[in-house]
Structure formats: structure tokens, C-alpha cells
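Excerpt of the complex: some chains, original placement.
As written, the chains take the letters A and B, and residue 1 is the first residue of each chain.
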Amino acid sequence: MQNLPKTVGIIARYDKKEALTLATELSEYLTKRGLEVFLENTLEGKVKADGKFVPLKDLKTDFIITIGGDGTILRSCLSLPKPEPPILAVNMGVRGFLTEVGPKDACGVLDKILKGNAHIEKCSKLKASANGENLPDALNDVVVSGGEPSKIVYLQVYKDDVPVLSLEADGIIVATQTGSTGYSLSAGGPVLDPKLDVIVVTPICSLTTVRSMVFPANSKIRIESVRPKDMLVLVDGNYRISLPSKCSSVTVEQSKEVSSFIRFKSEFYGRLQGRLFFKGTG
Amino acid sequence: MQNLPKTVGIIARYDKKEALTLATELSEYLTKRGLEVFLENTLEGKVKADGKFVPLKDLKTDFIITIGGDGTILRSCLSLPKPEPPILAVNMGVRGFLTEVGPKDACGVLDKILKGNAHIEKCSKLKASANGENLPDALNDVVVSGGEPSKIVYLQVYKDDVPVLSLEADGIIVATQTGSTGYSLSAGGPVLDPKLDVIVVTPICSLTTVRSMVFPANSKIRIESVRPKDMLVLVDGNYRISLPSKCSSVTVEQSKEVSSFIRFKSEFYGRLQGRLFFKGTG
């Protein structure tokens, strides 16, 4: 943020009392400090605050606070206006992978932000289209699978029109470096350093191969289903579109848009420990 | 088969012309040789034969011919009367994993069977129940997963009431030795020798572990979903039951029933090559 922030948007899990309480507190705290506060309209009637309630897509504020876990962040990034305002991700006590601070540290961290004292981390996103229809950008991953769980699909994967993978599998994950520590990891993919700018492709339970592939960020990935099947495309685990039972085509490439996160410390590999190491370790 | 067969049941893929043609041919061939022929009633009007058309569950014949691939066998074994008649599995040219002979060798092999010259291989099955409701027995596997693809579920797995696995995963596969070369293999499970009598449990894309476990055949596997989620139970990839969004319980143990296959050669590891080795191999 080049200028001191004057407006803030607040997004929170509306099914968690603690999240709603914290949204009220932070809203009051920032109003007192002179900021104009906007809240996602799903919070109307649940959060008692002076701010204005607007749809997520209209939160064109200087920055955004999300209150919740990684799921709340992924859901927000699917719908925020472009270019996305930077996000301060506050968790509810359980440290997620994308969240930055716990509820107790939120006010202290906001003081720093109001003084212009924050580092912005930009995360590249993926832009996908399915049978020609554009989907919202993905911060983590785009998954192409059968229409129901554990249904085999037959996929041919191309990188810049060169065939690279033939799959008989549950599906395939195309992930950013940010997404490499999520679903792609659980399917056997590598951890990608956050400073990389690449795309990783990981098969899900394939009978034909067990390999992940990493491509340059400017690669165009195309996934063709080579036998007619009901298919599903899933963006960041939240946005889903069903494809009819014919041979479908999904393309994925890097988006021009990015998501931005306000960071104070860089501790990627510290956060990662729990997903990397077996408990028995040292 | 202790006595020479007098009755035969015929099951075939009704969506493949070649399968229907072969069903007609084999039906005529066996009628001429004095056998009483019964056909699955889905073939009525599609197969021109003198036999009687009856539902799959009423095919109480001395043996059964299935015409199609592994999918046709799995579908048949879900519904055959108990004890299941032995199956001669005829493929349509593409050698499946469970099928025994190609269409050209079918008549020759039937001649041997009519002379009492056949080896019966018995394959153990799994008996499952979901929230107390009994499901049909599985020849290959019972899969417990989220209600939609790529949806994480939280599972606690018990063996004889001892907790053995905690999963945050797409789901879990409980497979017989027969099923070990199918879906369990594509999820990273081991190959189990057909002479073993065991149960293998393989997680699907788990964030918490990457290990398969093998248990004695008399083990009782219980899978509890520890957070309320829409769930799905899938038997042999064909029979599916949805579980409502509450904490569910699925038990799996060895069935008293078996499936029987008529075999002439034992070449398990020969069949397996294509699923074991990368193409580059010598």
C-alpha cells in the first residue's frame, strides 16, 4: 500500500460466533481510528457495526480483512473486485496456511498497517475456461474430475499443444505455487517455493502414471477428456461447474490478476512443517 | 463344478453390438449341446435365442457366462443369487483383469467346461453396512468418500475397535486381494498375491498420511466420519449410497459369500505387467 489506508472491507465466516464478534470489534476499532468501514453484506444483522454492508464484489477498499480460515480466503479471492485489494487474513485461533495473524494480535497488526508499515506479497492466480466458458481465477488450483467421486475419466493433457500426460484417473490438479501445499500435496505433488512462478500439474489416483510435472508460468495447459463422461471443474475447492457428458476441453493458464496479502513475517517453511513431517520426527 | 453343467446363464453388455452377437452365438452353441440356457432379461429383444430371459438375481444356473469387461463382472457379482454360480468371463477382445478368455476361444473353453474340465477360483468378498444398512457384497472394494469429488472428509478408521488411521482425505478404499490391483493400486496401495486372504485399506489423497495398511481377513474395519459431511459409499464402483450430512459410520468385514471364477490358466503376474511397469522398461 503506497498511501495510508482510508477504507477497509471486512469479510467473516457468518457461521462462527467468534468470527462475528471479532468482526464487530475490529469494525469499531477501525471506525474510531477514522477509517471508513465496509462489510460483506452476508454479515448484515449479524455484525453490529456502523459500516456499510455491500456485496463482496463491491469491496473496492484500500485493504480487506478476512476473519476465518483458508476457506474464507479462497472464497473471498474468487469474488473480490479487480485489482484485488490486499488482504489481512486473521484466523480464529487455528493457524491456517494462508492466514497471517491470530485474533489477539489483530489490533496490533492493524496499528502497523495504519502507519503504512506492511509488506505486500503478491500471489499469481490461474485463469481457466471450460468448453469456452470463463471461470473465476484460482489462487490455489483448478481441478478437473469426473462428475461423481471415484469415477474414472480419460484425460489427455497438453502443454502449449504438446501432449504431456495421458491419464486414466479420478482427475487432475493444476495448481499455483501457492496451491502446491494444498490439494496437490495430498495427491503426491512437490512443494513449490513461494518465490517461484510456475504451474504444477498433479494426477489424482491415476492408473497410468504417478508423476507430477512442473511447467513455466507462461505455459498453456489444456485438458481434453477423450471419452464422453460427466465432468466437474472445481476452482479453489469452492466454485464448481458441471460439464455435460461429451468430450470436454478445459484450458488453464496464468491470470493477469494477482491476489495480494499483507505479511509481516516470512515463515513459509515454518508453517509447512505440519504438512511435511511425520509426527515421529525428532 | 462337481457335476457336469446342465444349465447356463448368459450376461452381456447390452450397449455393445459385438457382445450381443456373441451372446446369440454362445446361446445357440450351448442349446445345441443340450444345455438349458437362461439370459439376463436386459438382453430380451436384443439377443435372438431360445433361452429364457430372467432377472440377474434369478440366474440360479450351474454356471454363468459374462460377456464384456471387468465392469460387467463387477456389476454381475453385485446381484447374482447366493451362493454365486461360477463365472466364465469372456472379454470383447481387450483383455481385462478379471476376464479369462477372448471371444475366439470361448467355444473351445466351453467344450472343456462341458466335459467337467475346469478349475474354480474362489475370491473372497467384503460385506459392508452404512449407518446400519446392509450393502451388497464387494468383490473388489468399498470406497467411503465425500459426497462430491475432491471434497475433504475427516475419517477415523478402526480395526477391531482399535483406532488405526486418522484421515483428512478425499476418502478411503477398503479392498480385497482381488481389488488390490484396481482402485487401491491407483491410490498407492500394494499388490496383494491372489493366494492371500487379507484386507487392504488405502487412503485417497490424504493430507495426514500416505500409508496403506494390510489386515487379516477376519478384521472388522469401521470408518467413522468425525465431522458432519455429505458422504458417499461406493461398492465395486457400481452400487452407490449417499449418507446424509451427519457423522456417519461404515463397517466393512469379510463376507461369508464368495465369487467363483472358472480358470484354465493361472497367470496373475503376467496380467499385472501393464499396471506395474513403466513403458520404458526393457
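Just so we're on the same page, contacts are C-beta pairs under 8 Å (C-beta built on N, C-alpha and C of every residue); 3 or more make two chains touch, one makes a residue touch a chain.
Just so you know, these numbers come straight off a predicted model, no measurement behind them.
Here 2 copies sit in place, and the number of copies making up the whole complex of this structure is 4.
Methods note: only the chains that are shown with their structure count from here on.
In whole angstrom, the spacing between the mean C-alpha positions of chain A and chain B is 39.
In the complex of the two chains, the chain B residues touching chain A come out as 143, 145-151, 169-171, 183, 185-188, 204-207, 210, 232, 234, 237, 240, 275.
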